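This is the structure, below, for whatever I ask next.
Only one protein chain is missing from this complex, and each of the others stays in its spot.
First chain written, first letter: the chains are A and B, and each begins at residue 1.
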Amino acid sequence: MAQDEKSGTDIAAAGSSHAEHELVNAGTAVIDPDPFENPGFPPHRHRVTDENPKREKRAQRTVYTLFYLSIVGSIWAVAAYMLFPIESGDPTDIRLNNMFFGIGCALALLAIGFGAVHWAKSLMSDVEQVDERHEIGGSPETQAAAAKVFADADEESGFSRRSVIRNSLIGALLAFPLPAVVAFRGLAPQDQIPVPLLYHTMWRKGTRLALDPSGAPIKASDVTMGSAFHVIPEGLAELEHGKLEEKAKAAVLLMRLDPNDLHPSPGREDWAYDGIVAYSKICTHVGCPVALYEQHTHHLLCPCHQSQFDITHEAAVIFGPAKRPLPQLPITVDDEGYLVARSDFTEPVGPSFWERH
Amino acid sequence: MNRSKPRRTGRRHPLATVALIALGLVFTGGGYAAFSSSTAQAETVANSQQTIDEGEKLFQANCATCHGTGAVGTDAGPSLVGVGAAAVDFQVGTGRMPMQMSGPQAQVKPVQFTDEQTKQLAYYVASLGPGPDIPSDHLSNGGGDAANGAELFRINCAMCHNVAGAGGALTEGKYAPPLTETSGVHIYEAMVTGPQNMPVFNDLNISPEDKRDIITYLKYVQDSTPVGGFELGSLGPVAEGLFIWIFGLGAIVAITVWITAKSN
Partner (left out) sequence: MSTATPATAAPKRSFTASAAVYVNERTSLAGFVKELGRKAFPDHWSFLLGEVALFSFVVVFITGTFLTFFFQASMVEVHYDGSYVPLKGVEMSAAMASTLDISFDIRGGLFIRQMHHWAALLFVAAIGLHMLRIYFTGAFRKPREFNWLIGWVLFVLAMAEGFTGYSLPDDLLSGNGLRIIDGLIKGLPLIGTWTSFMLFGGEFPGTVIVGRLYSLHILLLPALVAIMIAIHLVLVVVHKHTQYAAPGKTQNNAVGPPILPAYAGKAGGFFFIVFGVLALIASFFTINPIWNYGPYDPSPVSAGTQPDWYIGFADGALRLVPPGWEFVLFDRTWSFNIIAPVAVIGIFLVLAIAYPFIEAWVKGDKREHHLADRPRNAPTRTAIGAAGVTFYAALWAAASSDIIATHFKLTMEGVIHAIQAILILGPFIAYFITKRIAIGLQKKDREIVLHGYESGRIVKLPGGEFIEVHQPLDEYDRWRLVSQESYEPLMLRPNAKGKITAGMRLRASLSRWFFEDRIAPVTKAELEQSKHDHH
């Protein structure tokens, strides 16, 4: 693209007199034909420690004092480890151990650090070194030699010439990682696929609603106006395996509102019982538990990303990134007055996923 | 149950308590009785007609403007019939009432009444209709099982109040207040009455003993020394992140300036 360059390619960079730069394209840089001269290094200014032997002595004293102080710190840390036992389990003891052991370590480290820096700054020579820079690409001879190595290797191996060998090798190299890809299928159980699992929870027709975490069933009469109960399906607390996986889908929040405040859509009138409604606690955004229930506004808030759901309108989203309402668990009471599910959720709970429709 | 040394004192007649229980039993179901009996029996001090009369005077002078004569409610404030002594003790005892100005929610302010006056108000309101009573010392003294309380707190309370009781945000400017200095009695009262937008946690949801355990956990958090050092407001990673940028990296940058400055 040399032709669209404004500046010539044969002009050196600003502030540069280096011969190697002269052939490099400077693009749209403005090159001053008569630049300011670099004045060179200013005269070296001596430090007080260079000129005043007393100050030098003092700096020396500071440095070794710091190093000795570091030894004190290390010893103190060892002592603190023993002097401040934590086996009583008393939080105060643990705090003291943490603090005093830590102070010792910090002193040991900081004193070495400040000592070494002070030594370097005040006592070591402060004459700066000047290194010449060279083109990163190396000299033309080196580049030519490297090019020749490649050319020779190509010639000797026939990499370019024997194209069938080369191409078959490329094919083999592309194919050989494939077994590794299938091997990773084993990361998840071989006999399961995720989508059906996401469609179902532990709730069945007749499953009693139980208190989280005790698992005690809940009667409709227990749920007074303005209450919020954190609910799990009965039997979940006793599960031997997969308890958390089931809970991650089945957790429910139970609330009682004035039945007149509820606005059920057609077909869902009987999903509530006398103003008692049960909604999935798992946010339809990315799955945090939505459990911040405001008993006067009837809003549910997710503390992770601030999605808000209106319980009076079937948990419709009124703010935040979630799109779908929280799924409602249809409930009723059994003969003994306990709250039970009428069925499983009628849609997958929790965050959206690709195959959901 | 150790009832010999109640923390809150007042002059109430024991019979008044019995009367209150009786009233409660008349108006509410059997389930509710369990609650009343377990809390109200703590009131060993007189709850006499005189107390109620004193409370009525205070109420007329300080509360009736909004809550109406006889606490039946006006446009400016809800009816207090049936809210119980616990609600009044919580709202007045934490300084939320009398309210200074309307806003998203009642603010905690310096308490306006003495303990005695608060009790008089509470029992006046309690006399208007049955409601939750002020909890006994046993329930609010924090002598229960902290581990059970912590688990219940995480499930029922932490989403609003934060796991360490540091408080949190609600919608439209409302918030769940920090519990770092709240007394056991007030925590108990808040659970049974559901002040502001807080849901009610009745005794069938969280039993009185479980409530006691929750208070025990919160008392543990309030009283025990933080093991790791200063807690930065228990605000979690936000406070930690600001700390490392401002103080951690800030200190280190200051040191880099010293390291590279020319020594004189």
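In this section, a contact is a pair of C-beta atoms (placed from the backbone, for glycine too) under 8 Å apart; a residue touches a chain by one contact, two chains touch by 3 or more.
None of these values were measured; they are calculated from a predicted model.
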**Report entry** Of A:Lys57, A:Lys205 or A:Arg356, the one touching the omitted chain in the full complex
**Finding:** A:Arg356
Query raised in the report: Going by the touch rule given at the top, which residues of chain A touch the chain that is not shown?
Result: 1, 3-6, 13-18, 21, 24-30, 32, 34-36, 38-42, 81, 84-87, 89, 94, 97-103, 105-121, 124-126, 128-133, 135-136, 184-185, 187-189, 192-195, 197-198, 212-213, 230, 232, 242, 244-245, 247-249, 251, 281-283, 285-289, 291-292, 303-307, 317-324, 350-357
Report summary line: Touch rule applied to chain B and the missing chain gives residues 104, 146-147, 149-151, 154-155, 158-164, 166-173, 175-176, 217, 220-221, 226-232, 234-238, 240-245, 247-249, 251-253, 255-257, 259-261
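Assume only the chains that are shown with their structure count from here on.
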Query raised in the report: With chain centres defined as C-alpha means, what is the inter-centre distance between chain A and chain B in Å?
Result: 37
**Report entry** Residues on chain A engaged by chain B in the complex (per definition of touch)
**Finding:** 45, 47-49, 91-92, 94-95, 98-99, 117, 121-122, 126, 211-213, 218-219, 221-230, 255, 289, 291-297, 299, 301, 303, 308, 319
Query - Residues on chain B engaged by chain A in the complex (per definition of touch) - result: 29, 31, 151-152, 155-156, 159-160, 168, 170-172, 174, 176, 194, 196-202, 204-205, 224-229, 258-259, 262-264
